[in-house]
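On to chain A.
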Amino acid sequence: MLIIERAIRQLRDNLHAMTEVVLEMLELVVGALEKGDTAELETIFKQDKHLDQLEKSLDRQCMELLALINPHASDLRFVFSVIKTNVDLERMGDEMKNVAREIKNTTEIPPELKELSRQVYATAKKAFRALAESDAKSSMEIILDDDKIDTLEYNIIQKYPQLGISLTAKALERIADHATNIAENIIYTVEGIDVRHENTIRQRLSQK
Partner candidate 1 sequence: MTMEDSTNPQPILQVRDLNLFYGEKQVLKKISMEITPHSITAIIGPSGCGKSTLLRCFNRMNDLIENCRVEGSIIFGGKTEINDRKLDVTELRRRIGMVFQRPNPFPKSIYDNIAYGIRVAGKVSKSELDARVEEALRKVGLWEEVSDRLEDSGMALSGGQAQRLCIARTIATRPDIILMDEPTSALDPISTQTIEELILELRENYTVVIVTHNMQQAARISDFTAFLYQGELVEHSPTKIMFTRPAEKRTEDYITGRFG
Partner candidate 2 sequence: MMFRRVAMTDLVAYGLILVFTAISFVPLMALVFFIIAKGLPRLDLDFLFSISPSLESGGILAPLFGTLVLTVIALVIAVPISLLAAIYLSEYARKDRWFHLIELTIVNLAGVPSVVYGLFGLGLFVIFFGFGKSIIAGALTMACMSLPLLITVFYQSLRAVPMTLREASLALGASRLATTFRVVLPTALSGIFTGVILATARIAGETAPVLFTVAAYYMPNLPESLSDQAMLLSYHLYAISTQNTGVSDEQKYAVTLVLVGLVLGINLLAIAARAKAKNKISSLV
């Protein structure tokens, strides 16, 4: 295996480890919301600390790879995306901390919130799989499906005036946003096209 391939493989493995942690945290959140049992959410804080450490080490790895191996073309796009995805993953952890903090004081969890958390979980899982498989097609679906989650969140905020609930909904929506960002990064890595803030490109790609 080439030096660059080994380095990229290592980056992929570490990125995968981070997505696993995020997924575990998300499972905890979804479970807690379903059961109304907030006791287990304490572990979220511990896992977030772990996630922060992983973020730092992945950043360092990316820097070293750029400086020493000089990747080009698809390799360069991949490393660039990893740097950005890394930030998104860490933010996802932060948002889950917010969820954990808000839910503790909430006694009654509305069914829409449970539904939202399930959808966010599904989106994140799909994004992570697309990341592992460099799948531009399902990344596109994630981007196009983001509107549904936005609508769900909007409805919750309209219906439930309690601060804890709307903050939780907002945090969950942001987690889905980060998953969307990751999907955009995947498309850039694979196709070399930047689809952010480009509705025409999105339409064209979605028609393909």
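Regarding candidate selection, all candidates are chains of the complex that A comes from, given by their letters.
Convention: contacts are C-beta pairs under 8 Å (C-beta built on N, C-alpha and C of every residue); 3 or more make two chains touch, one makes a residue touch a chain; residues count from 1.
From a predicted model like this one, the values you see are computed outputs, not experimental measurements.
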Chain A is shown by itself; which of 1 or 2 touches it in the complex?
-> 1
In the complex, the residues of chain A that touch candidate 1 are 2, 4-5, 70-77, 192
